[in-house]
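As you look at this complex, bear in mind that one protein chain is not there, while each of the others sits in place.
Chain IDs A, B and C follow the sequence of writing; residue 1 opens each chain.
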Amino acid sequence: MSAHTDISTGPLEYRTQEGRMNILGFWIFLGAEVVLFSTLFATYAVLFGRTADAPVPADLFEMPMVLIMTFLLLTSSFTCGIAIHHMRRGSLKGLFVWLGITLALGLGFLGFEIYEFVHYAHEGASLPSSAFWSAFFVLTGTHGLHVLLGISWAVLILIQLRQRGLTPVTSRKVFIVGLYWHFLDVIWIFIFTSVYLIGMVV
Amino acid sequence: MKNIYLRVKLWAALPALSLLLLVSGCGELTVLDPKGPVGESQKDLIIFSIILMLIIVAVVFIAFTYMIVKYRDRPGRDEKDYDPDHHGNTTLEIVWTVIPLIIVTALSIPTVITIYELEEAPEASSDKEPLVVYATTADWKWFFSYPEENIETVNYLHIPTDRAIEFRLSSADSMASLWIPALGGQKYNMAGMENTLYLQADEEGTYEGRNSNYNGSGFAEHTFEVHAENEEDFESWVEKVKNTAPELTQEEYDSLLAPGLEEELEFSSTHLDYVDHGTNEGRDYLIERHKDAFEEPLHLKGGRGAGDE
Amino acid sequence: MEFIDFLLEDFFVTGQPLIYGAMVSIVLVSIAIVFVLSYFKKWGWLWREWLTTVDHKKIGIMYIIAALAMLFRGGVDALLMRTQLTLPGMEFLDSQHYNEIFTTHGTIMIIFMAMPFLIGLMNYIVPLQIGARDVAFPFLNALSFWSFAFGAMIFNLSFVIGGSPDAGWTSYTPMAGATLNPGPAQNYYLIGLQVSGIGTLATGINFIVTILKMRAPGMKMMRLPIFTWSTFITSIIIVFAFPILTVALALMTIDRIFGSHFFTLTGEGMPMMWANLFWLWGHPEVYIVILPAFGIFSEIISTFARKQLFGYKAMVYSMVVIAGLSFVVWVHHFFTMGAGGAVNSFFSITTMLIAVPTGVKIFNWLGTMYKGRIRFDTPMLWSLAFIPCFVIGGVTGVMLAMAAADYQYHNTYFLVAHFHYVLIAGTVFGCFAGLTYWYPKMFGHKMNEKLGKISFWFFVIGFNVCFFPMYFLGFAGMPRRTYTIEPEWMALNVTASIGAILMAIGFAVFVYNIYYSFRYSQRETHGDTWDGRALEWATTTPVPFYNFATVPKIEGPEAYWRMKENGRTTYEKEKVEPIHMPSDSGVPFVMMAFMFIASFGLIWEWIGIAIAGLIGVLACMVIRSFDYDDGFYVSVEEIKQTEKKAREGEQ
Partner (left out) sequence: MSELTKRIPKQHVVGFVGSIILTVAAAWAAVGSDLPTPWIITSIMVLAVIQAFIQLFMFMHMTETESGGIQAGNMLYGFFVAVVIVAGSIWTMSFGYTHDHGGGSDNDNETEEHEHMDH
């Protein structure tokens, strides 16, 4: 690799050339994720209303549960931010605590999502029920899968933090998983708005 | 360096050849010899674009030839016209951005006009109501229903000349595309949807019609014949079918839907009585009945099969 | 017993002499490879030097070899098709087999030939052109390659195991859906493309970061060699287009295997949505395979006209405009869907607009030759042939873009002629030009000029003879994808088939040339074979694994041209420092091997195997996550030794 222009100030994760490149690469990956999810949104929008014989969304969507899920994710995004903040202050303990809270909130979100899916299936709306429900489950399910992946990935990084403490490499990894986590929140905001809210309105 | 000249000649020959073929009105080129107003307006557009394109091609080829002949490395070449640091000319660059823009504009205007024109029945026969024909495909055959006449044909079509035909296109299974090159361009037949396509024949005759959108192993045989005849002949043909052809029972229709090839047939009623595949309700009618029939692909051997007469 | 029945009836493709032949030859070739490797004790070498390498140059070479193999496979497919289409009533292939063959031909040529060929050239050249020691993420690069290689392997396997997909490279639903197209064949298409597509996406990210972050000091963006620019812009298109394909393929896979209703006739699915998503990716895709070729032609024309590139900035901006427009034209592939006047008018105009920036490029190439001193070496011949041929393809593209006229061209041989004119004259000529141009850099010797010219003339003449008549077949009403022709189309089809044979001869001579040059060509003693202009010519030939002993400071465009004028090299003895290099890794290969197993399971809907394979993939990811290997340093001593040896021939 070319000249290792390392620097000695600023956040740890940016100090090596490798760290900076990884973070930039991850941002570009997030750009690709934007496109990936927007394709799912487009599919959902085009298939909206094509419920065939299955229940219509307005009958199944419930505001309280959706709001709880949203607040769980929003809060986890916030606590993740605090975790990164602690990392930048050099506090490994703070990082552990706040990242732990973040993952707990994420698990809570997943729990609700699984409950929701099972509940809908009982009401007669599952993946094979109709075009609309296929689009619904694949869109929200892809997001859910990303959350699950984010949690597992963060756990791996926590183990590495245990083993190695805060180094340019570990802090870079934490920062990147943090970006991922916030990004999932961005996607959820759009799911919340264009799937649940619109689904309840029309 | 002989090679260079050879190539230049070759490439100069190609457009010249194409021009030759065009002006000689090559009878085989169905699309350029249309038999109705729709194909006519498309042909005009095509010829217009070909002329513009040939001009562009000529300009590029001439400039190209000039460059590779004049500036090739050869012994004893004048050193003064070698300028290794020459690398731009703003005026020229603006010119060759603006002129193509103008050409694109010149192409866009008739294109848009024709697009909208083709959305409606042809002007030429606006005095008469268009004849409505439901053209439905199922793998790999065509059903033509004449709701007003209450008759239906399979794999062939009779139409009156000098009267617009309003095709209502739909499909019972895979997507197809109804295309009668002599009369005009195509549109897709899709299940659960209905597309409208206007065509018209001005000359009597028999034309080839086909599905042009690949849909599996029977695709090459997924054709039909179009008999364009004057209004009287058409009427008497309708009468004949009404009087001699059997009714199309639902049972019979269902069995005709099974994937495979079919003969030419005619009936004195239409399948629209049971199902319209262009509606949401009709979209899975065929699948419900013939789901398992798609397991084995047809292994057709080359040559014209059932689509032929 | 039942198992054997299954093997004979469903698993292996049986009943076709062609396929028995293929099976036998696959088995024989495999045995031969295993034998040769064992006999010469080369297994360790293969593993150490190639399967585990993260060196961008070796990865590039592997891409190119694989692409050439795929060009052969796709080409043989093409010859089979041309044979069947030569005469009316031909019974060489039946409809089912013809359909499988054009499907695999199209898919292989675009996904497994054109893209990997170009990506291979990018891999080898771009780091050299920007003065870098590797790409930004060498491990990821190896992963990309293996995902492509295993993806291609899966796709090709369909030929002998389970049956090939037969729904066209566009795989329109509902025809490609589970109901009308049961069995594993279509799954091969979906999964093969999915696996290799993920690698392509990673490649895109890799090159964006490489080009943004790893340029030699002083190499500003507006000093980049134009091929690197084209790679950069192509990578951007990749990053924003490939996720669409990922989703589209995934949705159809879920439809077929898990019973959802995205593109089905039942459950109110919407088959046309597949076409919409496919072309949302598919149109940008055709620019992914043309822009790098444009970059190659720019390099070569400027080198052999012995002049600076004309209008460098316009060349860059025109590519940016093409990239932007490429995302807003996709509907021109289904004008005939009946979306109405407004939609068709809009997409007609956006499509035609692409002619403007493309025209700028054409005229700039002509401008580059103006007042030049043109040499006609083989790479230049390919580049010159490109200009007139591609213009024919381009202007007929504009004719297709006129929606009202497209109702007549759509689904005909006019279209087939258009896209071969752009794909072959653009992409394939570009690949051949690039390969012959950079060949000495890669392998230490030129390709033989005489053989090169023979293969060039056969291929180019054959190409025009093959595809020019197809425009007229379109006007004569011949639809694409038909396995048998009408008598009135015979003359033109015979001509086309003759052209195809000429092309095949051209290609055969090309391949023979590789062998011939390997045996007999004079070895290069100097890194700068063609009196080049960009930095890749500044290194020695063969290129040391660290590329540059010392990274030069760049002072303007055409970096190497300037260095030559100022008498500078990439080896300044006093400035040599230890060089940091990444370690090789077997993880990418193993991980993608697991992916292969998972894919095979999914294709046959053996979910247990699929899950087992996926667990293997995940395990590899975990291993990678815990891998803190930071690479190694090359000592100053070793660098000096290597450079001394490599520069012996030069003064």
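What we mean here is this: a residue touches a chain if its C-beta (ideal position, glycine included) is under 8 Å from a C-beta of that chain, and two chains touch if they have at least 3 such contacts.
Just so it is clear, the structure is predicted and the values come from calculations on it, not from any experiment.
**Q** Which of A:Val118, A:Leu145, A:Ile159 or A:Val186 touches the chain that is not shown?
**A** A:Val186
**Q** Among C:Tyr98, C:Phe240 or C:Phe304, single out the residue that touches the unshown chain.
**A** C:Phe240
**Q** Where the complex has a chain not shown, which of A:Thr16, A:Thr70, A:Ser126 or A:Ser171 is the residue touching it?
**A** Looking across A:Thr16, A:Thr70, A:Ser126 or A:Ser171, the contact with the absent chain belongs to A:Thr70.
**Q** Sort through C:Phe139, C:Phe297 or C:Phe327 and give me the one touching the missing partner chain.
**A** C:Phe327
**Q** Going by the touch rule given at the top, which residues of chain A touch the chain that is not shown?
**A** Contacting residues on chain A, toward the hidden partner: 10, 14, 20, 23-24, 27-28, 30-32, 34-35, 37-39, 41-43, 45-46, 48-51, 56, 63, 67, 70-71, 74-75, 77-78, 80-82, 85, 88-89, 94, 178-179, 182-183, 185-186, 189-190, 192-194, 197-198, 200-202.
**Q** In the full complex, which bits of chain C touch the chain not displayed? Write them out.
**A** For chain C, the residues touching the absent chain are 212-213, 236, 240, 244, 268, 270, 272-273, 276-277, 280, 327-328, 330-331, 337-340, 343.
Following the convention adopted for this analysis, only the chains that are shown with their structure count from here on.
**Q** Take the average of all CA coordinates in chain B, do the same for chain C, and state the distance between these two points in whole angstrom.
**A** 32
**Q** Any chance you could list the residues of chain C touching two or more other chains?
**A** Within chain C, the residues that touch at least two other chains are 268.
**Q** For chain A, write out the residues touching at least two other chains, lowest number first.
**A** None at all.
**Q** Across the complex, what residues on chain A touch chain C?
**A** It comes out as residues 1-4, 17, 20-22, 24-25, 28-29, 31-33, 35-36, 39-40, 42-43, 46-47, 50-52, 127-132, 134-135, 137-138, 153, 156-157, 160, 164, 169.
**Q** Which part of chain C faces chain B closely enough to touch in the complex?
**A** On the chain C side, the touching residues are 84, 88-96, 99, 166-168, 172, 174-175, 179-183, 265-266, 268, 271-272, 305-314, 334, 336-338, 340-341, 344-345, 348-349, 352-353, 355-356, 359-360, 362-364, 366-367, 369-376, 384-385, 387-388, 391-392, 395-396, 398-399, 402-408, 410-412, 453, 457, 460-461, 464, 468, 471-472, 474-477, 479-484, 486, 488.
**Q** Which stretch or stretches of chain B touch chain C in the complex?
**A** 1, 3-4, 7, 10-11, 14, 18, 21, 26, 28-32, 39, 41-42, 45-46, 49-50, 53, 56-57, 60-61, 63-64, 67-68, 71-73, 77, 81-89, 92-93, 96-97, 100-101, 103-104, 107-108, 111-112, 114-119, 139, 173-175, 177, 179, 181-182, 184-188, 190-193, 195-197, 208, 210, 212-220, 280, 283-284, 286-287, 291, 294-295, 297-304
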